[in-house]
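Only one protein chain is missing from this complex, and each of the others stays in its spot.
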Amino acid sequence: MPEPTIYDISSPGRQGMYYPDPDVPLASLPDSLIRKDFPFPEISEIDVVRHYTRLSQLNHGVDTGFYPLGSCTMKYNPKINEETARMPGFTQLHPLQPFETAQGALGLMYETQEWLKAISGFDAVTLQPAAGAHGEMTGVLIMKAYHRSRGDNKRIKMLLPDSAHGTNPASSAMTGLKSVQILSDERGNVDLAALRAECDDTLAGLMITNPNTLGLFDENLEEVVKIVHDAGGLVYGDGANLNAIMGISRPADSGIDVMHFNLHKTFSTPHGGGGPGSGPVGVTAELSQFLPSPIVDIIEDADDDGAPLYGLVTPENTIGRVKSFHGHFGILVRAFTYMIMLGEKGLRQASEHAVLNANYLQALLRDTYKIPHDRICMHEFVMEGHWEDAPGIHALDISKRLMDFGFHPPTNYFPLIVPEALMIEPTETENKETLDAFVDALIQIADEAHNNPEILQNAPHNTLFGRMDEVQAARNLVLCCWLPEDYEESAPQPLILD
Amino acid sequence: MFLPHTDSDREAMLRTIGVERMEDLFQSLPTANLFPNLSLPDGLTEMEAQGELQHIASANETAQDLVSFLGAGVYNHYCPSVVDSILRRGEFYTAYTPYQPEISQGTLQAIFEYQSLIVNLTGMEASNASHYDGATAIAEAVNMAYHVHRTKRKKIILSPGLHPHHRETVHTYIQDSSIQIVGENLSIEAGPEEIINLIDQDTALVVMQYPDFFGRIYDFSALVEAAHAAKALVAVHVNPLALGMLTPPGDFGADIVTGEGQSLGIPMSYGGPYLGIFATRSKYVRKMAGRLVGETTDSKGQRGYVLTLSTREQHIRRERAISNICSNQGLLALAAGIYMSLLGKNGLRQVAELNYHKAHYAAQKIAAIPGFEIAFESPFFNEFAVRCPRPAAEIADHLLTHHDIIAGYDLGQDYDGMENHLLIAVTEMNSREEIDYLVETLSEEPHA
Partner (left out) sequence: MDTPKDLVFTSNDEWVRVEGDTATIGITDYAQDQLSDIVFVEYLVDEGEDIDKGDACVTVESVKASAEVYMPLSGEILAINEDLTEIPEKVNSDPYGAAWMVKVKISDTSELAELLDLAAYNALDRDH
């Protein structure tokens, strides 16, 4: 039974939040600037609470069940993160306060930069970008600024392996670069011959996702980096998959020049139904002068008994500001809490177990599903969701059927280089029983695909909602709702003084 | 930490994989510097981490410790307890983007309702599921208008009343394009008439702020008419809370409304995460970046919601996409949706008016202090600029040090010649006592 909208449950005269009477004299309102009508819902507090509570119950989240959505890293979001981010010392802090009154926040940001530097091997970090794609754009602007600073103005080409994240081509194009795709070889690595063929003096750089979206660590990474560097280009690392290699391998050690982190993937901050994310960017010492403004630094060293004085500084040749203020601070608090709880050893263990869990699933599924690049994977792997002897079954059907078992489906149809792709990322926080139950479900589904295909094609069966008509949604666009036509609309109630 | 496996689980799993040790899983990695020493500390238990974060948080002096009149784009409003109580539901905050609509109707319907509320609040026809913040929403508006004109019009007019961070962000976004920014050299005294003079046949977009960075409210009707006569678009950047009482931009013909949604129930949190509002006319929906939720029907005939028009987006259109945006501010859009539902029509009007009346009370009192005057004559909402008898930085510093007051924002930081100007914001959180205290301490200021 669908939940009515807040517009459906509105009733004239209701209100869910009240304010004290004004304790100052009322000023006159400039009548010509005052809105006359306001078609807006009116709902009591309990009805608002019940409405949104019922909506929440229509969602699958990490807290309600297994969520092996490849590339999205749906690991457990520790509850303590939510507590620390809500400490009034953080939530009540205005971003433009004098920096002397925000030393706790600035210190936390400084330390977060230090942790990210240590984990990645980079020399400098900005915390400003709001999400992964925003970090990509920031990184690409830094690469362009580097070439420009050297008077090297003909570098207009960005190379993108076909196993890169989907946002990479768009991020590169947003800055005016021309995208050129580089194919993968049969082992899922960047094809070195194809790469060499594109490396000329118009090369701005390469954007490589490593581990890539097949869940594979590029076996020739150092060679790839060398080819690009030899041609005068820079290497951008899409760090969305850093969660596989924390404490194991540092991207900067492999020669990568600039990389974004996804705090909402690697560092356990929640995805929030689509955001907020947080996409800090790390760079080599040479590129640090181009970072967006501002970054946090120590502006006065600690004396013997005190903490240093932190402040916001502008890098010398900054590309400028990429958003207002200093980044998604509330997300930084969560990521920082996570990092200090794990510590050096815990970070490595998190990555190791993410890789262990993915390989365990891959081992148990390889006899039932085709795995096109079958070798030791990192934190995720990609299998094909179709069989020659089960025509009419698509990856989408398998995904929908998984919902009947209480699982969120894997990522579908991505990466594009694997037909009918099912991209599975279990994350390190799932136990063996959950993984075994997921394998059992997938094996049963494979059997059904061959013997009872309708049960897949009509799935899901056990969810409150069935498959949605996406064609109808796109052809007859309905993007918002309104108060019912017979709703008794009245002008909004102005304040009056008793 | 947060790892469930027992030793025997681990051994069994490694056996199933066919390797002996964890390290064997990393054979394809470069051997140089494998398993590096990071020189990071050992982990902490939850108790210890909580204590550590408490210690850090207590090193900040917040709006709870100080009397604050600081705004400049971020406002200390009351966040109703209902908002956070809903945001803490794991079903909402531990879900991903609603790519599988059958098991994501909660997120989808909440966003659909958010879109509806934004449409009604702004008087526009369609809203997306949000951008990162107000600044990036404006950058996306610039990008959209440029593409609406098929990149043939190069000129974007930015009002001098636009928030300085927003202007800087637009410059960063367009630094390598052929877009040309004009209008910023106008005097900050310039009103809509001076902007009208800049509009020509090469103008793709005019960006105005409402209320503007200095708190001022202008009537933009004539400006919109002039822009439309030249086939240019107009984007109006709003403080959404002010629209509880002010005429919405849709009513005077805006083509795009962007906004910083922080004032809709989102805590200040030292700068984010906030909410980038973006609404437009139906005819431009396909040029709008960002996710969109649409209504449809499921296989059982029930009303349901899906992400729609995704062919505009980066994952399908790749390098041909207008924007690279992927994440929205899902949880913050939910917060704003709950806030707007809870307050409703009358609550929003009341809180907007409280801001208005308190700010006007403060302005009137401050204007009566010898040596202080209100800088602009225009109507204002909850923020106003004051010309002080000496540098604002000195006054602010003195009030903070001696009276625990954050007096406002020193405009000299961003505007040459405005060293003596203080931007003062007053919200429903400031009591009459606090305002009187500010006035009293300003009156005692040595004016030498």
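By letter and in written order, the chains are A and B; residue numbering begins at 1 in each of them.
In the analysis below, a contact is a pair of C-beta atoms (placed from the backbone, for glycine too) under 8 Å apart; a residue touches a chain by one contact, two chains touch by 3 or more.
Please read these numbers as outputs of a predicted model, since none were measured by experiment.
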**Message:** Looking at the full complex, which residue from A:Ala285, A:Val471 or A:Ala491 touches the chain that isn't shown here?
**Reply:** A:Val471
**From B:Ala229, B:Ile316 or B:Ala367, residue that would touch the chain that is not displayed** = B:Ile316
**Message:** Under the stated touch rule, tell me which residues of chain B contact the chain that is not displayed.
**Reply:** 150, 286, 310-311, 316-317, 320
**Request:** Since one chain isn't shown, list which residues of chain A touch it in the complete complex.
**Result:** 470-471, 474-475
